[in-house]
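Missing here: one protein chain of the complex. Every other protein chain is in place.
After this line comes chain A, so read on.
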Amino acid sequence: MRVVVVGAGPAGMAAATTAAGAGAEVVLVDSEPAAGGQFLRGRARFAHPGVTHLTDTEAWLVEDGTLHLRGPARLRFDALVVATGAYDRPLPFPGWDGPGVITAGAAQALAKQGVALGHRVIVSGTGPFLLPVAAALRELGATLVGVYEASSPTRWLREARAVAANRHKIAELAGYRKVLARLETRTAVVAKHGDRVTVAKLDRDWRPVSHRTEHADLVCTGYGFLPRTDLVPHAERTGDFLDVDDHQRTSVGNVFAAGEVTGIGGADLAAAEGVVAGAAAARRDPPREALEAVRRGRLFARALARVHAVQPGWRTWLEEDTTVCRCEKVSLRDLPDATGMRELKLTSRVAMGRCQGRICARNAAELTGVPFDGQRRVIAVPIPLGELAALPEENQP
């Protein structure tokens, strides 16, 4: 049988290795030149005799038992594991679409290539991922003006069970001693004009209660993550993340999901989910240790989601002319009253540009009160028409 795994991060590598170990023919498809995903970017050494690793390859559609790849090419599968990961959710503020603002993930990716894009940098957002980003920038010689966490860490006190089951996560924090000295909680960047950055103290709903000015040439921002679930637009989900059963099965037949597409809980949870998904995809019982690691990791992931949930006060950070949709240059004042996402898009063009709403759709929905139904796109990556035209006719073998 053939198992196809999409995404070569911690989850995908574990799924591919496990499925191959169980005797399946495995193809690992990834859009990057080397395995590792964003977490291990360029530092993973992936090689397995039972796995064919297709690098620099983008998948764009799942159709019954076929995965469509750019090229074009088609891959038949008996089971598919979606391990496509997640990307930073930015929140808009005046100046976020100007020079010197990038996502925390972008800063991390650049840092892994030895590049810090600024000299005086601020990291602003929510969640523990801000700390390694700040540490990486500092190690490259940048001056860390501040690390601003919008949430309040005392919320962790209510999560004793998750903390007790995941003590190693707390121990990791000690490694960030030097950047923790620059950490301010209930704080966020709420505007940037040139190098003048407006920093606000926030109330519990993230409404600014006081302001001050800092000087920085780079702001790195990230308010949690949005999963890349485009390959299975019809799969059931809760919030943004794919629903899976205890064998990582999605609601779509023969399609499994592992890693951050199911929730954010770190690389160890992703790898454990990959082991479970890889075994189940190859029709084996998943190892007990992996199932137990997933159970423990999910406790942490759910606590993380609660503690670092985006609070509605962010909507007061915008001015009328603040950009919401970067692709189509739609500002707050351009957003109409609408009853649904479709009407919102058609009347304002928000989420209709090149990124197809990946960056702005969720924010636009929250700004207008329109129900957000997850990221559902029919085609996962833009494809030139010539490539579609090169596809063989349906009725030919």
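We take it that contacts are C-beta pairs under 8 Å (C-beta built on N, C-alpha and C of every residue); 3 or more make two chains touch, one makes a residue touch a chain; residues count from 1.
The rule we apply is simple: contacts and distances are computed from a predicted model.
The UniProt record for the undisplayed chain lists the protein name "2Fe-2S iron-sulfur cluster binding domain-containing protein", from the options "Protein-arginine kinase", "ATP synthase subunit a", "2Fe-2S iron-sulfur cluster binding domain-containing protein" or "NADH-quinone oxidoreductase subunit H". One of A:V3, A:V121, A:A282 or A:I359 touches the chain omitted from the figure, and that residue is A:I359.
From the options A:A109, A:V163, A:L180 or A:I379, the residue with contact to the unseen chain in the full assembly is A:A109.
Contact with the undisplayed chain is limited, among A:Q38, A:S151, A:T250 or A:T368, to A:Q38. When you scan A:P99, A:G239 or A:G340 for touch with the missing chain, the hit is A:P99.
Touch with the chain omitted from the figure is made, among A:L117, A:V189 or A:A216, by A:L117.
Within chain A, the residues in touch with the undisplayed chain are 31, 33, 38, 87-88, 90, 97-103, 105-110, 113-115, 117, 228, 326-327, 353-355, 358-359, 382, 384.
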